[in-house]
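Shown here: the complex without one of its protein chains, the others still in place.
Think of it as A and B in the order they're written, each chain with its own count starting at 1.
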Amino acid sequence: MLNTLVAVCSLYVLFLFAIAFAAERAAMRGQARWLRSPLVYTLSLSIYCTAWTFYGAVGSAVRSGFEYLAIYLGPSLALMGWWWILRKLVRIGRTQRLTSVADLISARYGKSNLLAVGVTILAVVGTTPYIALQLQSVTVSFEVFGVGDLFSGQETGYTALWVAAGLALFTVIFGTRNLDANERHNGVVMAIAVEAVVKLCALLAVGIFVVWGLSGGISGTLARIDASPLGEWRIDGGRWTGMIVLSGAAFLCLPRIFQVLVVENDNETHLRTASWAFPLYLGLMSLFVVPIAVTGLELLPAGSNPDLFVLTVPMSQGRDGLAVLSFLGGFSSATSMVIVAAIALSTMVSNHVVMPLFLRYAQSGATVSGDVRHVVLLARRLSIIGVVMLGYLYYRLSGGGAALASIGEVSFAGVAQVLPAMLGGIFWRGGSRIGALTGLTLGFGCWGYTLFLPSFGAGVLLPEAWLLDGPFGIGWLRPQALFGIAGIDPLLHTVFWSLTLNTGGFVLASLASFPGPLERLQGAQFVNVFEHSTGPRRWSGKVAQAEDLMIMAQRIMGARDAQALFEREAQRQGLGGTLPAPTPDFLETLERELAGSVGAATAHAMVGQIVGGMSVSVEELMAVADETAQLMEYSARLEAQSQELARTAAQLREANAKLTRLSVQKDAFLSQISHELRTPMTSIRAFSEILRDTEGLEPEAQNKYASIIHDEAVRLTRLLDDLLDLSVLENGQVNLNLRKGILADVLDRAVAAAAADEHGARVKIWCDPVAGEVWLDTDLDRLSQVFINLVANTRKYCDAAQPQLQIRVRPGARVVIDFIDNGSGLSPEAQDVIFEKFSRVSDQKAGGAGLGLAICRQIMTRLGGEISYLPGQGGAAFRVILPATYAAAAP
Amino acid sequence: MAQEAEPPRGKPLVFLERQSYRRRRVIDAARVLPFVGLLLWLVPLLWRDEGTAAVRSSSAIIFLFGTWFVLVLAAAVLSWKLAAQAREPGGAGPGGLGD
Partner (left out) sequence: MAKRVMLIEDEPNIIEAISFILSREGLDVETHADGTTANDRLRARVPDLVILDVMLPGKSGYDILRELREDTATAGVPVLMLTARGQSRDREMAERSGVSAYMTKPFSNAEMLGQVRDLLASAV
């Protein structure tokens, strides 16, 4: 019998390996359509039904009536209410690429690894007894068949070890094929689905055998039930309600359920099918529990283990085949749970515990990606082995004494502690990391103190005195009667207090704390997942979306600028608050504003991610940040370029201003010339008309008027000469006639020429005798012209009673010649403009057009020298400087 | 707000409105279903469990599993309706069922 059993068992395991391999290969070849059907998804959820339910439900029914049903009713309600929670969880899991329930909590609360580690520890502590329970059930079921002396206690221990090793091997092979924990484990899922069918068929077969084979059909069965010890409805109302709630909560939080429900989910629509198919599965699994229990109580001797009725009832009737099928059902229940739990836990342990530690202590900095892949896979494999072996150790150490059901309850209450943080995280944006941490710590602590530690038995981990009188005699801290309220069922006591403290802590701490930006971003992503994620294309302008945009804009533009922008836009839209409706106009504006910081493409992508649906992962945000840094650098270069452009523009502006000034000067010059020409012509015309038209003009008058005409004509000629001269000089068309000569000769000639003017005799001129020793090599005629001008100016403008002109000469590398008179000199304003064209100190004495000094300056520039006014000499003083090249010593 | 944002899809407006309305009522039903289930399954709390007036286990089994399978049936119908609407052009996309 035992050998047959071992052979069947081995064949079954080989069959599972084959199924898993086939599924993996089919998936690799792309023929995985049937692998991803809603049916397979629904069946994979059946890992909820472990050996605890397969064997334990009947035991529970015997012990406490219909209470076992509550454990199935909770998950049924959870799935029927899929639209509320599961739909959202699955969508979040897909958009955020979640790998585990710890990842969910961590990602929601700003990728906090502390939270992830906390949930992981909670999950490991809560799941390890559960794995032990599965190993125990397999061992015990072997014992049922190995009646007699084939097994000693030691050997049964080896059975559990073999089973554990086999499960670890299977899980390592099929659970770590892909590095990406988010990818489907096709082989595992397929094997689980097959096991789900096996355990359902096994239980149904036993049930059908019991009802129709032993009890005479439905009515017979019902009559037998009514006649049995279970005949009267007898439940504890509190436990009934409590177990429905607890099982529903645990269903959402159990790591293995999250694994198949969310992580392995391939298509959201599968959930729709599972919403009715899985409750149906649970209904079928629990349908025959009471009949089997009643029959077992009837047929088997008193004191038989009711947990094994599913096996022992067929065996007692000589139905060994049915018993083996039933055994395979129980075996399937146990193995599928262990496999998925090991995968889920190993993902958590490796991702949240091993990898952070590895990265901290292997700080090579430039860790290549290949390295990490290797490490991740190794960490996951070792974690799987570790988790399974931990379950085995727990089994060995606990001795498998406790009733199966109670271990399951303890585990449920433990993992349910994740619920407040989970629901708060997906429905309430105000939930914060501090809140989650507080709630989980309180809940976990309360659970451990009031249920988990006492579950090992009084005096094992908790001193007996604590259980009776509280720690250190503090009565109101008794583990099973907190706050002095005794008499509650221990499980309910724990569920009530732990979840109350947990939720209260979570809410209060969340209200009191302020979440960080990443936390708030993730919170918005989670709570508003349907607005963000791909799915129905619904461009809904909800306030929440505007708020998301706000959060993002603040990250990019800074809080003050972003808030100002949003407020401005809201006002422009005629809205009162600070959040504008996300109209296309506003989005465009925002995009442009963001583009100013991060570039257009990035801005578009970022706005698109929030408005268009995709979620933003931390990696993406970091990538954006990197891009931003690069753009900053690029924009710095642009800035340099634009500074250059600005300089060029400034130069252009300057040139333009110069042109404008020149144009103004030209206009003024033309206007001036016009005036200078018209004035003498006015006199000429007026007097010539008088001479022509006036009859009887006296001869003296005629003479006088004719000479005025003559003088004005001369003046006009001189003006035109000067203009021509200046024009030639300014255009550089002058030909210099270079000759050698003595400075004194040039000065004498100039003085003589100037004296030819009738006004000139009065001025006394004193010339420096040094001039006689200075030789020049220059255009002597042009130089003479300058000197004549200066002497003539003195004659015209010197206002002294006895005008005198001193000509001082200082020879050297540069010959300096000063002309200084004894008049009152020039005002500073006049000094500034004296060399400009048409500038005259006094119009009344206008002998010329005011071009003389302008011409002098042009000449000196041509000769390579300069002429300037010399202030502070008492009278008007001009300095002429000749350059070295033209000043030569006597030969 | 969300109603207004529903983009036109080139079908007569009246039909679209009605379809959209039906879809919403189906979703409402899907939302209510778990509460109906909870209510039904809390009915046993009212049952007496002592003396001759105690509810017989056979009745309890019939009630509990009866409601169970009725609820499964209701869930299946709703699921089918939602799926049918999702397939229609006016319904939600294949990815799902936004609210």
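Going forward, a residue touches a chain if its C-beta (ideal position, glycine included) is under 8 Å from a C-beta of that chain, and two chains touch if they have at least 3 such contacts.
Predicted model, so just to flag it, every value in this text is computed and none were measured.
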item	value
Neighbouring displayed chains - absent chain, whole complex	A
Residue, one of A:S304, A:T441, A:T500 or A:S683, that touches the chain absent here	A:S683
Touching the absent chain when the full complex is considered, from A:I708, A:A800, A:V833 or A:L870	A:I708
Contact partner of the left-out chain, one of A:S10, A:S219, A:Q573 or A:S671	A:S671
Absent-chain interface as seen on subunit A, which is shown	667, 670-671, 674-676, 678-687, 689-690, 693-694, 708, 711-712, 842-844
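Quick note on the criterion: only the chains that are shown with their structure count from here on.
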item	value
Chain centre separation in whole Å, for subunit B relative to subunit A (CA means)	40
Residues of subunit A that touch subunit B when the two form their complex	65-66, 69, 73, 76-84, 87, 91, 222-223, 225-226, 228, 230-235, 237, 240-241, 244, 268-269, 272-273, 275-277, 279-280, 283, 287, 290, 530, 534-542
In the complex with subunit A, residue positions of subunit B that touch it	1-2, 5-7, 27, 30-31, 33-35, 37-38, 41-42, 44-45, 47, 49, 54-62, 64-65, 68-69, 71-73, 75-76, 78-79, 82-83, 86, 92-99
